[in-house]
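Input: one structure, supplied below.
Shown here: the complex without one of its protein chains, the others still in place.
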Amino acid sequence: MTGLGLASAALGGIAAPGTAGAADTPIGEKWWPSRWGPDDQAGASNHMTPEKTLAAVQQIRTGKVHSLGRVYERDMPLFGERVFALRTPGMPTGGTFGDNKIIWNDEFLATEIGQVGTQFDGLGHIGVEAGAPGEQTRRRLYNGVTMAEAASPYGLKKLGVENVKPFFTPGLLVDVMGLKGGMLEAGTEVTLADLLAALERQGLSAEAIAPGDVVMVRTGWGLLWKEDNARYNNGAPGIGMEAARYLAERQVSLVGADTWGVEVVPNPDSNQVFPVHQELLVRHGIYLQENLDFESLAADGTWQFAYVFAPLPIKGATGSPGNPLAVT
Amino acid sequence: MTGLGLASAALGGIAAPGTAGAADTPIGEKWWPSRWGPDDQAGASNHMTPEKTLAAVQQIRTGKVHSLGRVYERDMPLFGERVFALRTPGMPTGGTFGDNKIIWNDEFLATEIGQVGTQFDGLGHIGVEAGAPGEQTRRRLYNGVTMAEAASPYGLKKLGVENVKPFFTPGLLVDVMGLKGGMLEAGTEVTLADLLAALERQGLSAEAIAPGDVVMVRTGWGLLWKEDNARYNNGAPGIGMEAARYLAERQVSLVGADTWGVEVVPNPDSNQVFPVHQELLVRHGIYLQENLDFESLAADGTWQFAYVFAPLPIKGATGSPGNPLAVT
Amino acid sequence: MTGLGLASAALGGIAAPGTAGAADTPIGEKWWPSRWGPDDQAGASNHMTPEKTLAAVQQIRTGKVHSLGRVYERDMPLFGERVFALRTPGMPTGGTFGDNKIIWNDEFLATEIGQVGTQFDGLGHIGVEAGAPGEQTRRRLYNGVTMAEAASPYGLKKLGVENVKPFFTPGLLVDVMGLKGGMLEAGTEVTLADLLAALERQGLSAEAIAPGDVVMVRTGWGLLWKEDNARYNNGAPGIGMEAARYLAERQVSLVGADTWGVEVVPNPDSNQVFPVHQELLVRHGIYLQENLDFESLAADGTWQFAYVFAPLPIKGATGSPGNPLAVT
Partner (left out) sequence: MTGLGLASAALGGIAAPGTAGAADTPIGEKWWPSRWGPDDQAGASNHMTPEKTLAAVQQIRTGKVHSLGRVYERDMPLFGERVFALRTPGMPTGGTFGDNKIIWNDEFLATEIGQVGTQFDGLGHIGVEAGAPGEQTRRRLYNGVTMAEAASPYGLKKLGVENVKPFFTPGLLVDVMGLKGGMLEAGTEVTLADLLAALERQGLSAEAIAPGDVVMVRTGWGLLWKEDNARYNNGAPGIGMEAARYLAERQVSLVGADTWGVEVVPNPDSNQVFPVHQELLVRHGIYLQENLDFESLAADGTWQFAYVFAPLPIKGATGSPGNPLAVT
């Protein structure tokens, strides 16, 4: 796997698991304190600066706004035991009041709000058990925060999604589906070579990826959304550790995909479960965004855009729903 | 009230309630079909075009991104019987799995999702009972849609917030607090004269408001947020019908405020309950956004900005939470 | 169908739908005021008196307590769009506190609490639209209560389940499955003749059914519970209008079954949807209990018992979950 060598080289001092002497956690060397300091809770959203905004604005040429988010509804694919239950009380909920005879309606929603539909994975979402089973003091998240510090029944005490800075930054869509000539299959790893080849095919270069940029990976898997939910949830194509390490090296702020997990599932190494989530979120503070819809953007053949997304600042939440925009 | 005369003049053909022969609903003349046709469900978000995006981009000079949204948390002010209950299952929710010993966390949220905290009122939120009490066929919303057509226990069948087009448009902050020299009191109406005077004081003119623009009104009431929730909820300063009609005449797409209802509460006409909601949402399809935080923006003294907001496309919801951005 | 004649005769003055001059609602003659007066909200639970308790006690011979209720869990059959989502926050939810190092756990449940699993249908659950579509003032429930009077977004204002008196009364299990030699099929109506024959086979007589008694109908359908949820929900055997009218004539307080609807689904008259619900709940204030488990009781061959059930007094709820007991 030359790609792995490439990525390893790129990672410089960061040892791969198993490297003699270095590894002290199940995912290799300790990853804290973060590059933004030991108290940082914003991760790669720290890249968001006025300069990034202005760089993103340079990508806006026609003024067209593409929604990358999907509609939240009860018949969308849901991971595991999660539910999405919306109820509209009363119909109307309020009224009739006044000579103007006003009525109003509300809705009541019960759901895993940050982990259903189009979702943004925050830094409190993923961790590593670095000690004995069940030891909250050695279950660690981004920046080495322990579950003992973060966990709470009413919302995380640390690394909640309210700490994330809004994104207004250049974005890039890597059309791997276009490269491969069709939807990738579940379990198909998008390699670094695939990413580079797709970019080349699109007339772009990995050199165009600057720190803080957003990279989106189109696999075609999203075509199954609401068409075949069972298949959609049963594995997915996506990037593996090689591409993840490369993107981390490029210091992107977020990686998104038209799949439920961004990364390849099952992982080619059958002993690894969602390792890319750990590599990006835990080790590097790089965010993931899932269940995106790139079809409008791809139809335009526009691969660069201003990516705009403000996570819902729900105190102590592990993630956020939302409709990220690609402005071209 | 000279302002009312002014506004009435401005409204031209739109009859006030009670005008002989014209009124056939509790809020005056019928308001449908909408200017965007009898089937429209997007209201004033129809103003969102590439041209508006490009106009908004012209407002981006420094690249600074201001969050206008507030953090969602259990001790924020809540209207009426609404609740906000976030729970984090398991801690962790998933894991430990794999040699990489991954764990993950979710959160479960039960709330009036579109009507708590910083909120965007959609077109299904407000209506008028235009017939006998309880007649769903004559309870009407935007574009004349009846509750009989829209109501459903599992989300609105029409006018759900998923129909709204994302906002990327010029925005204007009207600093009425600055004009008045401090926080306005509950029940204080922001008149058209106030708006015009505030704009003049800011070196701006109402002429600067183009169709599709967003207008934000700073009253200072937001200073009470989480400082005195009981007082915050007990009435509010805000625009009245006069200013609302003027803004509708200017064809704005959205009016926001640092209060829970945008409009003055209680209304100076004690027989009217939230009439501005009806005027803007029902009659004109103009959106409201509430519980905003303008303090960062005001501190900069920057009154014009690109307003960027993508409502959560929850199928059949009456509104949306979110963190609208003011980019300067 | 001699049974129908019998039942019709028994019903005396109560006209069948279509009877000249009498019918003024879609289900025939008006059914209010109730036999317990125009303000009654307790329906057939008014039969619960100390005398009934003492009569029930007479059925207790061995002291054996049978649970008729099923476990509430996420993989039980659910009707329509209902959900059952239980989450355990924090693990633990509270603690650690004190030298005694206490911790505690809670659970958070979001569900249609009165209408999932083993369920007791209250008087606010079922109604009849007796006017034009959508007229809340002519949608009527038990005792003629209108939806305009009862409906509210935060719980019914009338006929909430908190008005029901706890049941401690003689109960009777009618073993129609035993009579037929196996599980009845979906759409199979349990006729009055079936009920009478089953009772005879069990050495009992319909004469044994006194006002306020509870009658349970075993169809065998419950054997599909969690074995084949799709089939379980797709129709059911059960009593039809004939048996319902007979049981109403006997003035039972509650009818239960090992199905999700007590009554035969689909109804043999394809123009009728759940008419037994209306006959019993709306017209007579007789309660229904669904998704029961009679297998323990049937295995003992004990057909008479003290039925004990106290609905959860949730203010304004349409029904109640619970574990009814059959004490023998």
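Just so it is clear, A, B and C label the chains in written order, and each chain counts residues from 1 on its own.
We take it that contacts are C-beta pairs under 8 Å (C-beta built on N, C-alpha and C of every residue); 3 or more make two chains touch, one makes a residue touch a chain.
Bear in mind the structure is a predicted one, so any value in this text is a computation, not a measurement.
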item	value
Omitted-chain contact residue, chosen from C:137, C:233, C:302 or C:323	C:323
Touch criterion as defined above, residue of B:151, B:173 or B:217 at the omitted chain	B:151
Chain B, residues in touch with the chain not shown (by the definition above)	74, 81, 83, 85, 89-94, 106, 110, 151-154
Positions on chain A where the hidden chain makes contact	81, 85, 87-91, 108, 110, 132-137, 147-148, 153-154
Missing-chain contacts mapped onto chain C	26-27, 48-54, 57, 60, 62-65, 67, 69-74, 80, 82, 86-88, 91-92, 94-115, 124-130, 133, 136, 139, 147, 151-156, 162, 165-166, 168, 271-275, 277-278, 308, 310-319, 321-325, 327
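The criterion applied here is as follows: only the chains that are shown with their structure count from here on.
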item	value
Separation of chain A from chain C, taking each centre as the mean of its C-alpha atoms, in whole Å	48
Between chain C and chain B, distance of the C-alpha-averaged centres to the nearest whole Å	45
Sequence positions of chain A contacting 2 or more other chains	74, 91-92, 94, 106, 110, 151-154
